[in-house]
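I have placed the structure first, in the form of structure tokens, so that the comments after it can refer back to it.
Excluded from the complex is one protein chain; the other protein chains are retained at their positions.
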Amino acid sequence: MEKINIICVDDEREVLESVVHDLEYFSDMFNIEECESAFECLELLEELDAQQEYVAVLISDHVMPEKSGVELLTEVALDNRFLGTKKLLLTGLATQADTIRAINNAKLDNFLEKVWDPQELLQTVKELLTEYIVEKGIDYEVYIEKLDAPTLYRLIKC
Amino acid sequence: MKKIQLKYVLPIVIPLIILLLPITSFGIVDMTLVEQRIIAIFVMAALCWVLEPIPIYATSVLIIVLELLLISDKGLWFSKTPSPELGHLISYKTIMGTFSSPIIMLFLGGFFLAMAATKYRLDINLARVLLKPFGKNPKYVMLGLMIITAIFSMFMSNTATTAMMLSILTPVLALFASKDLGKVAFALSVPVAANIGGIGTPIGTPPNAVALKYLVDENNISFGEWMVFGVPFVIVMLFIAWLLLSTLFPSSIKEINLNIKGRFLKTPKAIIVYVTFIVTILLWLMGGLHGMNSYVVALIPVAVFSMFKIITKEDLKKISWDVLWLVSGGIALGVGLDQSGLAANAIEAIPFAEFHPLLLIVGASLLCLLMANFMSHTATANLLLPLVAALGASMHSLLPYGGEVVLILAVTFAASLGMSLPISTPPNALAYASGHVETKQMARVGGGIGIIGLLITYAMLYMLKQISFIG
Partner (left out) sequence: MIKQNLKYILPVILPLIVLLLPASSFGIEGLTLVEQRVIAIFVMAALCWVLEPIPIYATSVLIIVFELLLISDNGLWFATNSPVEQQGHLLKQSTIMATFASPIIMLFLGGFFLAMAATKYRLDVNLARVLLRPFGNSPKYVMLGIMMITAIFSMFMSNTATTAMMLSILTPVLALFAKEDIGKVAFALSVPVAANIGGIATPIGTPPNAVALKYLVDEYSVSFAEWMAIGVPFVTVMLLIAWLLLNYLFPADTKTIKLDIEGHFLKTPKAYLVYMTFTLTILLWLLGGVHGMSSYVVAMLPVAIFSMFKIITKDDLKNISWDVLWLVSGGIALGVALDKSGLASNAIDSIPFDSFHPLLLIVGASLLCLLMANFMSGILKIRRCLKWG
């Protein structure tokens, strides 16, 4: 079984914990990582990459000290090593300009507003994860119970 | 308008005319129907590859299918009607087998090595380490880049190597002043080095592999033997290209700084990749000791990488299957010419023996160089090599000059030296796309290198003959 990671980034401890709590569903098959800043996340990405682990979904808050979520996601989007990683912005405080930058530069895959509906977050991550696994050609049968069936049917071609 | 139509009409009409002509009109004694059909297929292939009405790999598929339909034992009903003139039908299994002939397997092994190296970032990390000793002087950095590009393209596809090196170079090129000629030198150095480097090993570029197909029996050249003359040739050519580029396009920048991020991966899988890479190359070089020929060795990385899931079934899809099929078509053409007996028959009917052998070597390689500048190198080799091989085998006057091998090698090398236009090779096209190079500049460098390369090829072959390495 491959090591597949879901990374959550938020500078507020409570928010981070609540995101991780909502993603509990995935924790027995996937690795859920927590980061409290963009820099911590970049460091973690280096480490994971050195171990050749997969980074499937990156969920980030936008407003954070030093480096914003959009900046972080843009950096990841331009890094060849994380080609295909699904990027989700989870924020209540993004201006329209931020949002435009996030879509154009960070090639965002999904945008959720704070306060989020746990069910919606779960479903979104499920779909993104499924897309990532099929696109990367990872053996989906192992993870099938945690994946989103309609997405799977849509993407499988052979 | 008419011109566009021609490229579709000619490849259909001319082969049809050949098919319908009475058999006696070819002037070859005892020609059979099968042989006539092969001539038609050959002409169609030549026209399709030159005019490119369909993708070049599709031409290869077409060759194979037409051979199956017209000259195989399971072909169309009317193609098999027994008659004294029918000639020898070829087994359909033999024709299909060209899709996985040993040559193809050799290439497949090469693809696996290259894919694993890229996936585990061996290529970029090696580039980082190897570039360090070349310092910061633009002239020497360029030399470093060229050497590394050449080394990589010996084992990876020329296109992939060029793409990788150009992506390293792009941020640096942006720092040059817009009128600085040095930019041109750098942008050209990569495709030139990649094209030259491909000559160094049998798997460096498809024409070499196609040549191996015709170097059999007493002319057999092993992987190691190829490198014995290939690598020195590459070194000399690289040096000349470097001098040429740095005199034609001197750089006004004093210092250049290449910044490549990353570190060597140290996961167990990455280490398997490193070890397999080294073992495979060693086994290729020491062909005599372990009894396996280079084709069998090539499948070892295939097995190891698929076993350890280093290359997954998803990665399999990234293999350039079209390149493999392109080579297959060439091999099928050769098989058709050879097994039907046409090659031997036709050569006898044409009085080549009256030509001077040196004239023939020079003529054939010049023709090849010319064609390679305008069309795919592999397609050029696919077309010319079967003819040249048949010619070489039947011409006894060639023997004092080294025989068939000399002729085949001269043509093969010439095929890789065609690089004067953006359309000559994919690496050239990539460099042209960078926007730093004009066609005129590329033509000057590429044309110069082509001619010089050919002269050096002759010199090298002469020397190899003197020391009895070949012939």
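When the chains are written out, they are named A and B in that same order, and each has its own residue count from 1.
Here, a contact is a pair of C-beta atoms (placed from the backbone, for glycine too) under 8 Å apart; a residue touches a chain by one contact, two chains touch by 3 or more.
Not measured: the values here are computed from a predicted model.
Asks: Thinking of the complex as a whole, which visible chains are touched by the chain that is not shown?
Replies: Per the contact definition above, the missing chain touches A, B.
Asks: In the full complex, which of B:Asn137, B:Asn293, B:Ser397 or B:Ser434 touches the chain missing from this view?
Replies: The single option touching the absent chain is B:Asn293.
Asks: From the list B:Ser306, B:Ser394 or B:Thr439, pick the residue that touches the absent chain.
Replies: Of the listed residues, the one touching the omitted chain is B:Ser306.
Asks: If you put the missing chain back, which residues of chain A would it touch?
Replies: 149-150, 152-154, 156-158
Asks: Can you name the residues of chain B that touch the chain not displayed here?
Replies: Residues in contact with the chain left out: 54-55, 57-58, 61-62, 64-65, 68-69, 72, 74-77, 79-80, 92-93, 96-102, 105, 289-293, 295-296, 299-300, 302-303, 306-309, 312-313, 316-322, 325.
In this text, only the chains that are shown with their structure count from here on.
Asks: How about chain B: which of its residues touch chain A in the complex?
Replies: Answer in residue numbers: 120, 263, 265-267, 269-270, 312-315, 317.
Asks: Sort out for me which residues of chain A touch chain B in the complex.
Replies: Chain A reaches chain B through residues 50-52, 136-138.
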